[in-house]
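Submitted below is the structure of interest, expressed as structure tokens.
A single protein chain has been omitted from the complex, and every remaining protein chain is retained in its original position.
Letters A, B and C name the chains as they come in the text, with residue numbers starting at 1 for each one.
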Amino acid sequence: MAKMNMLQAVNSALITAMTENEKVMVFGEDVGHFGGVFRATSNLQEKFGKARCFNTPLTEQGIIGFANGLAAQGSTPVAEIQFADYIFPAFDQIVNETAKWRYRSGGQFSCGSLTIRTPYGGGISGGLYHSQSPEAFFAHVPGLKIVVPRNPYQAKGLLLAAIRDDNPVLFMEPKRLYRASVGDVPEHDYTLALGKAEVVQAGSDITLLAWGAQMEVIEKAAAMASQDGISCEIIDLCSILPWDRDTVAASVKKTGRLLINHEAPRTAGFASEIAASIQEACFLHLESPITRVCGLDTPYPLAHEKEYMPDHLKTYEAIKRCVHF
Amino acid sequence: MAKMNMLQAVNSALITAMTENEKVMVFGEDVGHFGGVFRATSNLQEKFGKARCFNTPLTEQGIIGFANGLAAQGSTPVAEIQFADYIFPAFDQIVNETAKWRYRSGGQFSCGSLTIRTPYGGGISGGLYHSQSPEAFFAHVPGLKIVVPRNPYQAKGLLLAAIRDDNPVLFMEPKRLYRASVGDVPEHDYTLALGKAEVVQAGSDITLLAWGAQMEVIEKAAAMASQDGISCEIIDLCSILPWDRDTVAASVKKTGRLLINHEAPRTAGFASEIAASIQEACFLHLESPITRVCGLDTPYPLAHEKEYMPDHLKTYEAIKRCVHF
Amino acid sequence: MKDRNHLSNVGLTNQVEVISNGLLDIPMVQLLQADGSLHGDATLPDMSEELAKKILHTMQYIRILDERMVAAQRQGRISFYLACTGEEASTIGSAAALEPQDMIMSQYREQGALAFRGFTTEQFMNQMFSNEKELNKGRQMPIHYGVKDLNFMTISSPLGTQIPQASGYAYGQKMAGVPAVTICYFGEGAASEGDFHAGMNMAAVLNCPVIFLCRNNGYAISTPSEEQFAGDGIASRGIGYGIKTIRVDGNDVMAVYAATAKARQIALTEHCPVLIEAMTYRLAAHSTSDDPTGYRSKDEEERWRAKDPVQRFAAWMQSKGWYNEEESKAHIEQTRQEVLSQLKQVEKVPVCHINEIINDVYDTPPWHLKEQLAELKAHIAKYPEAYPKTAGRL
Partner (left out) sequence: MKDRNHLSNVGLTNQVEVISNGLLDIPMVQLLQADGSLHGDATLPDMSEELAKKILHTMQYIRILDERMVAAQRQGRISFYLACTGEEASTIGSAAALEPQDMIMSQYREQGALAFRGFTTEQFMNQMFSNEKELNKGRQMPIHYGVKDLNFMTISSPLGTQIPQASGYAYGQKMAGVPAVTICYFGEGAASEGDFHAGMNMAAVLNCPVIFLCRNNGYAISTPSEEQFAGDGIASRGIGYGIKTIRVDGNDVMAVYAATAKARQIALTEHCPVLIEAMTYRLAAHSTSDDPTGYRSKDEEERWRAKDPVQRFAAWMQSKGWYNEEESKAHIEQTRQEVLSQLKQVEKVPVCHINEIINDVYDTPPWHLKEQLAELKAHIAKYPEAYPKTAGRL
């Protein structure tokens, strides 16, 4: 065990994967000698050479196109998109190519070995284009997996699992936790299962569900609610696609209430899928409407960032509204 | 009034708009002399000249980037994306640029005059890449409007409204209705309101909701259900964003049940947003879970197209399950 | 190529020089003249009689397949087809210069390359009828071939996407140390996509052993090349990327073969991309959904029909004494028969089992797909007559 922040945990996962398998290659804008603008790929080029860790030209569609071809060839690319806000030029390569490659070829070819890493999320004074949480766009894409860690331990274990999983994985790193979240991380190799949610705290009155950096927020809100005698069950979804409906449904059947929190705008955010599925799975158990605490349906505004964010206070108020419905 | 199919209605709307306002320009791949691969832009180049109706090079990101600049300049671009399956290379221009232009500039500049037309949907033996219904991706983008007509009358009235609306509009044309749907269309100028759903048939037992080509499907299912004595209220959503929650909620408060049908894959499809919002708005009125009848969570398969589609039989069965919950 | 540092070796001028057409005027390699005779000062590449025959036979084969399948589409037996008439030399001549281990990533009009690799008539038919024998399980429209054993990547419809993919594939080959290159085919229309730019530039910077072969056939559906670009074709772009470039007569199979052989050698030994622009003409309609009379003249078509690549090569073979009229006729007749008989047989093969609808989305189907399949099967069992292709086997 070592104390690591999330960046160090990501770096440790990459070193582990590249050491174990020489087919693993890491690339993207500024990831080479410089080690990435957040330094998640520090020292990889030194350790593994320029052929296996390298800068690309500045083109996200090119990075993912290149990565798709590399994956189909049999290598194991780990491509970085510098900010999730800049993943959209690669949307076609991801949605029409990465995700459909295996299906369209009847399983003859695939991009299963591909992992795409990208920092996402707000709370860092980034305004419109350094704050977005685009997971819902990708949740509508059969063939992809989407994973979001909430702390350094998860970051390493889930990233290693993502790299080794034989499906393309979008690995979204909550950048406001990069240095803020510090914890014990095994130095050795380990993986955590994809597609599994984690019940972080048991409770009886309401289920609170989030992922990534918003886990802190719902935990804080739960602590406030417990002062009022409200017992919250807290779940980290961990994987957005495929998501662990059964764990969530089991919890909601117990508590009778569900609140989902995410940073992305509310309309057609991933909370809507969860709400739609859970009202179906738990219809007779629900004691109040499933509640979504989300970003506003606006671009991400710098000056009003605090007001925009689905923070612990908004969550706490929503918990009370649910419980006193 | 004249009998027109949907292509003729679209063409009539474009002629009306270009005649009235010389700033309207129509462009895209093959839309010029040839009139588009579906012939929706037939004769426009002849009538209005090559400067106002023209072919572009084969680049969707370029088409929308160009259209964004043209709109910001003060012209009124109507850009065509040849198939909705090919809109993804333009995703960044639409999501990060078109939709955020006004907000980021504090209202100084905007792409409000832009309309993007694109044929979407399955049922035409198109397989993976000539069948997609990508509306849900765009429904998560504040700043856009999304409109889908179900017949020629709507196509003309909604398209004219979209072109004149001072917000960027994604106008999705159900291509399997292009020639199949024929109806009376006024030759004169008229518009239909954006953002308004239409109650197509009143009923008391369950609300059926769809848009575009799937309207036929739910109407057929409703007819079958009426044989069983089930009375369906049928709503055409018409606008996906912003969508008319109040009309839907009013209906569901009356019927106590809601079924939503769309072609796109179920997970994170737009039905999930509707279900999430309506279970909130109508919690105490719901007598059964809100049901989604959608495409499977797979790419669109050619050989199994019939099986993939959320057809009238699947809808009919789902209606019965709801009513007998 | 130049030293890449952005200011080293830049020359100076003290006048505001506007550079326009002055610098470029890229010539086109032609070895055989339109009548099939060798240009006086040209040197032929090394080509055995056997190889020459295989090339000619493949050209004849694909032309017949195209004719028959266009007819089959008109008869409503298949939903869609796309012929390569007039462009056989570009794809077959280039495929002939490759080794079997080289990966082919094509656009969709490269059936000639696939046939050259040994794809059988039955395999072509299986794909076009989307049946259960189809290697890709019938999920895409007709003509979207793909076969792993022949190193022919499954075609996807979105244009240009294969260009950066080919760069990545070739990089992987280089890293794996295999003596193989990737060839990437695309049209001059697809070359307008952003992915073209990304793929070319990355290949150049990352030293990928990939051959980019652009079929500049004058049209992208109805859009003529003069509305597609304003420069000196696609070749001139290669120079901008610092990519070695060859412009070749795409209707001269000998020139295409020689150019590709050269390109392959450069790519493999110098670890770098090479761009080939094959100047040709789409004599066919864009596809069976298209009617070119709406956007071009018969006259233009006739001028190009006169440059027919198959006849040109046959004439050269004849001059070598390698052409046997009888043999050729027999081959053509046999091909016709084979195509027709396969067509009849393959038509009867059923589509895949309904279980396949959820396979290959992931390596193994997750819970939600299993649920959806179970529901679907129960539904089909209830309404078997509505789903005749699959209801018989649940």
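Here is the rule we use: a contact is a pair of C-beta atoms (placed from the backbone, for glycine too) under 8 Å apart; a residue touches a chain by one contact, two chains touch by 3 or more.
On a predicted model such as this, the values are computed, not experimentally measured, just so you know.
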Neighbouring displayed chains - absent chain, whole complex: A, B, C
Hidden partner chain, touching residue among A:164, A:254 or A:314: A:314
Which of A:15, A:58, A:180 or A:281 contacts the chain that the document leaves out: A:58
Positions on chain A where the hidden chain makes contact: 29-30, 32-34, 37, 54-55, 57-62, 85-86, 88-89, 125-130, 266-267, 296-299, 301-304, 306-308, 311, 313-314, 317
Hidden partner interface residues of chain B, rising order: 23, 25, 51-52, 54, 56-57, 59, 61-62, 64-75, 77, 89, 92-93, 96-97, 100-110, 112, 142-143, 145, 166-167, 195, 242, 245-246
Residues belonging to chain C that touch the chain removed from view: 1-2, 4-7, 10-21, 23-31, 39-43, 188, 192-198, 201, 204-205, 216, 218, 224-233, 235-247, 249, 255, 258-259, 262, 266, 274, 279, 281
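Everything below uses one rule, namely that only the chains that are shown with their structure count from here on.
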Between chain A and chain C, centroid-to-centroid distance (C-alpha), Å: 39
Computed distance of Cα centres, chain B from chain A, in Å: 30
Residues of chain C whose C-beta touches two or more other chains: 137, 139-140, 144, 156, 158, 194-195, 361, 368
Of all residues in chain A, the ones touching two or more other chains: 61, 89, 92, 96, 100, 103-104, 142-143
